[in-house]
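In this view, the complex is presented without one of its protein chains, the others remaining in place.
For chain A:
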């Protein structure tokens, strides 16, 4: 819960011009992608609970240090039939969260195949976070993470979690099939961020997005965004512009010009 609130508290007023980050969620069906997003976006986008056909589109703003980031989240449908549509959603994405279910070994295999696909087909600078969800189901055996938050969960969240994610392992005491070490080693090898989360109790969820935000070259995006999406962005936010100027000089001038011309 506290994690989710953290996320919520990061949401700020809209007077600051945000950096847009396109983020896509991928993973096998029923690993909890939608739940993760709903947990992250929660209060602000209650009405967005549209079912996943192709992909659901949600947005969430959060503050990172001195910047405001607007996540445009494409929560894709996990079923295999939607696979061929995925490129449409991860096209131009700056970040991807590839989700697997820690209680289902096959879901990690699928996640790996998604990672492979992203690394070959998607934006070359894409930041990928590998996320093992549903740790609340196996909370007994974990070391460095808090374990008991799950009990405080309100009924609402519970029901939702079951709805969205679990088809066969509602009963607790399901054993972990993907050891943290194994997944983490893979993530390291493949150059991914790695998290274990519980959409149900909020554990680790906000971290995923915060860490992604930290790792994304925001300045670069900003400048290129402004190049592509002229209007609106420039001028109104001095701080962000300064950042751009400082770090993105090679591109900066030209891009600004292009923006103004539009």
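Here is the rule we go by: contacts are C-beta pairs under 8 Å (C-beta built on N, C-alpha and C of every residue); 3 or more make two chains touch, one makes a residue touch a chain; residues count from 1.
By our rule, contacts and distances are computed from a predicted model.
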item: Protein name as given in UniProt for the chain not displayed, "TBC-domain-containing protein", "Ubiquinone biosynthesis protein", "RBP11-like subunits of RNA polymerase" or "Ribosomal RNA-processing protein 40"; value: "TBC-domain-containing protein"
item: Touch list for chain A against the chain that is not drawn; value: 20, 22, 29-30, 50-55, 57, 59, 72, 79-85, 87-89, 91-92, 113, 116-117, 120-121, 167, 228-232
